[in-house]
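The complex appears here without one of its protein chains, the remainder shown in place.
And now, subunit A:
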Amino acid sequence: MTDDDAFDFVARVDEHKTLDALLTDLRQQASNFGFEHLILTGVPVGGQRLEPLVALNGWPEGWFKRYVAKDYARHDAVCVHAAQSFRSFAWSEVPRRLLDRPACKRIHGEASEFGLLSGYVVTMSSEHHWNTAVSFGSPEDGLVINKRDRARLSLMATYAGARAEEILGLTGQADPLTHREKEVLTHFAVGRTAGAIAELLSISERTVVQHAENFRRKLGVKSTVHAVAIAIKRRLIMP
């Protein structure tokens, strides 16, 4: 792997018209660093399910099925840390207080049976998700990648992530919420009840509830609390 490989990847990333083509290319590049598997996904938060958030799935098939079926995203320290980190990190650099939890240790033990022993995660901002991450996995225990290789991987992953969201049609859209929905959501965010909001805005409580249903659906979440969290993160509201 040279700098050329990384910059060539960046230069051609927009030529990939499908997620499959993008995955094949990124995987090829990652294999030069010793990473055989990768996943590019929105990072699940607040009990979100992983599966609908995945853009590129290059995880071992059996492992992905198990991970989703058992909802491992809640307990996997790598996944939890990816939601909190504004910078890339090796799996081994995840804080020990997260890694050492029994549920996490069990998950990582099982992952090793699928050839996932060490890895590297690149996180990036997303307009659609809490944030987006690429996790690269290697069958080599304690794989060490040097600073320059990390920079190359981070750059490629960031461009791949942005392109994947574009292919999925998640970019270039207008604001998902109406002005009124944002207004109602902001009142919820500062702790007002539906009744109080109805009175403040001089609308019926039923209308408030309808607005809440709409913004939850548009943001793909089940609870208003979760909608508040996502909307603040995506800067749709600023309570």
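In this section, a contact is a pair of C-beta atoms (placed from the backbone, for glycine too) under 8 Å apart; a residue touches a chain by one contact, two chains touch by 3 or more; residues count from 1.
Methods note: contacts and distances are computed from a predicted model.
Engineer: What does the UniProt entry say the missing chain is called, choosing from "Probable membrane transporter protein", "Acyl-homoserine-lactone synthase", "3-isopropylmalate dehydratase large subunit" or "NADH-quinone oxidoreductase subunit N"?
Structural biologist: "Acyl-homoserine-lactone synthase"
Engineer: Which of these touches the unseen chain: A:S88, A:S118 or A:S138?
Structural biologist: Counting the whole complex, the residue in contact with the absent chain is A:S88.
Engineer: Among A:L19, A:L117 or A:L155, which one is in touch with the chain left out?
Structural biologist: Result: among the candidates, A:L155 touches the missing chain.
Engineer: Any idea which of A:Q29, A:Q48 or A:T123 touches the chain not displayed?
Structural biologist: Checking each option in A:Q29, A:Q48 or A:T123, the one touching the absent chain turns out to be A:T123.
Engineer: Considering the whole complex, which of A:H16, A:H81 or A:R163 touches the chain not shown?
Structural biologist: Of these options, the touching residue for the absent chain is A:R163.
Engineer: Using the document's contact rule, name the residues of subunit A that touch the chain not shown here.
Structural biologist: Contacting residues on subunit A, toward the hidden partner: 3, 6-7, 10-11, 14, 86-88, 123-127, 132, 148, 151-152, 154-155, 158-159, 161-163, 165-166, 171-177, 234-238.
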